[in-house]
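Apart from one protein chain that is not included, each protein chain of the complex appears where it belongs.
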């Protein structure tokens, strides 16, 4: 069998690390969180995930080409991170999942974290968590809401399934979002939950600022729309 | 040839067991029956069926990830059970079938049971049975209606065909249903038939309660519709 | 290369046999003929043709599962027969053809017969024949019309091509039919031609009865339609 | 890698032969030319090109099955010929091309000729030629128009590309045609060009007769159409 995806990477120096994964999805929650790690914590790029199944597209950062799925490392946080610029269609999720989880085992990571968004219509900003082994519930239950019943689809679900299949400990953190816009606040909340679970101390101030800026703009747009509706209803006051 | 599906499982402790299989289909009859086994009889999860052909989706149970096709065991009933959360499209039935029947042989199961629904428009609640070897008719003929002529399509049909091809003894139990709604009564009837065929004594009271609750609701909805129709016909009495 | 189809069968006891093949097609001519062999001559089932390319569907006969393509044997007639319940789409014809013709060579059959229907609009009931080697014309030319020019498409054509490629002697018998309905008379005519070619003496009375019954019904329907048309044209006589 | 196409053939007795190839295309020019070779020169059938990619269809000639792509030989002309009854869709051209050109090398042919039509709207009847190595221009330049610029698509183009890739000498002869009807005159012109290039002396009288017959009919149809138009314009003279 042909391997559908391959991790091409320098041997990481961290041992027993946490491996965080994120792919573009609803509200870009996971993507914003992992991009924040990369930029704020100045993670070291150590490699890429290569696959013939990915679309032929290169991103640019300061004139330098970045392949779509990249792997980073932080010795301070004992962290490995896989960040994707491209969403993964269901047909190719399996091959990419296999490459990721078998690499997690190869580098002896101690956890796989899958970061993503979850859309509800409750206008809350919770972080939901799920695990691949019952014993892991204790690690997260004081810091997030347990996501009791439901489904996680896409590559995040696929990574969790593969963790179960290989008995590798996996944790999903899902930031609640309305999902209509990129949601830095949901991303900040995920990082906040990781701070508590993993004993980290990462400031999320910049994400909160960004969220407040976006939210203020949204508020303004909403007010304008209300004014507009009023003028439509009472045209004589125009 | 690449294997399309693989059973990843602890070696079961049961010997000479009955292997029950169910996949979502009409009236969810088989699925309700196997879920009832799992929950009421507290079956032990012993593994999964993994396949690159399955959709990337993880289910959650109390915050713990469950891959879509799971394998359970009961030492009391000398039972192995394969339960799927996802329906199987025809294109992938063959690979999954091969994995199941070859595993049945490997663990020396003594029968494969395939549980499913069958839609008729007779408003009856029979259980139909079919077998893969003429000698097996005697095992079931006093407890179910023999399904004399017709076809069984989908993965249930595929499993039965593979049993014929490998001379493995297979039995299909099909719960009669109208098929428009999940049908716990048809599931209960299948379990009732298994009680008789296999000398089990599994209470189906909870399924019957559930069925009565659903049926009462349906009845109420039907009566309301009748009232509604009357009002339409004689609007002056409104 | 992965084998796309496989014959799973007990070693047949016949030697130097005639191997008859039929698949559902126009007028179901070949299928009716081969089903008649199976039921009237009480052929022994000796195996199946298995392929991942076939649709997942099981047929039932008296409550016992029958896979879609089955293989039978008659020691009296020195006959092997492959009968299919399912039509073969062009994309999978090649793999199934290869399996059949290489098995014909393996069991040292002396001829492959391909039975099918052929639609004309001449309202005749001829049997047309074609061969894969010029020398075979003599075997059939006194008993059927030679099908001089034209094409045979579908798996029947594919089997004949493979016979040419492997120099295996193949014969096609095509029962003329209007093709709009299952046509037992065309099937009876094919069996009549085989009686003459192979020195058999198979009664086709039951097929003829069936044909007369169907034809009488068709006649009645046609007469009713004529009456109906007349009433439409002269509505005052109604 | 699975071979997509295979030449199944008796070892040809000719050495250093010219290998002519034709496939159905515009005006059926190549096909008519190669069929004329086969029938008029009484070529010996020596084998077939077999491929799982071809449609399942058998042609008949005097009641004998002919697979869709056949190989012939003429010791007199020191000629090998591959004739196809079926057009080749682009997706399968590569595999068939590889089989043909590697066989040309295996049997040590000295040239591959690709015969086809070319549609222009100039109402001329030229034969255009192209080659796969500059040195070959001299072989053809006095007998055909050199096809200077343009593209040759389909399997003819694919065979020429493969000749370049393998440094095998290939020549395309393209008979000019309007392309709306089978064009025996364009086919005759191709054969005329081959006579000159290869020092052959094949009479094309029958093709010319056929062409004149078709052309006379076309002429008659055109005149009728003109009369019809006139009557429409001056209806009083009707």
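By written order: A, B, C and D. Residues from 1 in each chain.
Operating definition for what follows: a contact is a pair of C-beta atoms (placed from the backbone, for glycine too) under 8 Å apart; a residue touches a chain by one contact, two chains touch by 3 or more.
The structure displayed is predicted, hence computed values, not measured ones.
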item: Contact list for the unshown chain, restricted to visible chains; value: A, D
item: Which residue of D:27, D:154 or D:192 touches the chain not shown here; value: D:154
item: Listed residues A:39, A:59 or A:203, member touching the removed chain; value: A:59
item: Residue touching the undisplayed chain, where the options are D:47, D:68, D:95 or D:182; value: D:95
item: Contact footprint on chain A, counting only the chain that is left out; value: 2, 8, 48, 50, 52, 54-68
item: Residues belonging to chain D that touch the chain removed from view; value: 1, 90, 93-95, 97, 129-134, 137, 141, 146-158, 160-161, 163-165, 170, 172
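One rule holds for everything that comes next: only the chains that are shown with their structure count from here on.
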Chain grouping by contact, computed as though chain B were missing: A | C, D
item: Each chain counted as touching chain A and chain B at once; value: none
item: Interface numbering overlap (same over half, different under half) for chain B and chain C; value: different
item: Cα superposition of chain B on its sequence copy chain D - rotation in ° rounded to nearest 5; value: 145
item: Chain C-chain D separation of Cα centroids, rounded to whole Å; value: 37
item: Chain centre separation in whole Å, for chain D relative to chain A (CA means); value: 60
item: Sequence positions of chain B contacting 2 or more other chains; value: none
item: Arrangement of touching chains [line / ring / star / complete / other]; value: line
item: Chains touching one another, given as label pairs in label order; value: A-B, B-C, C-D
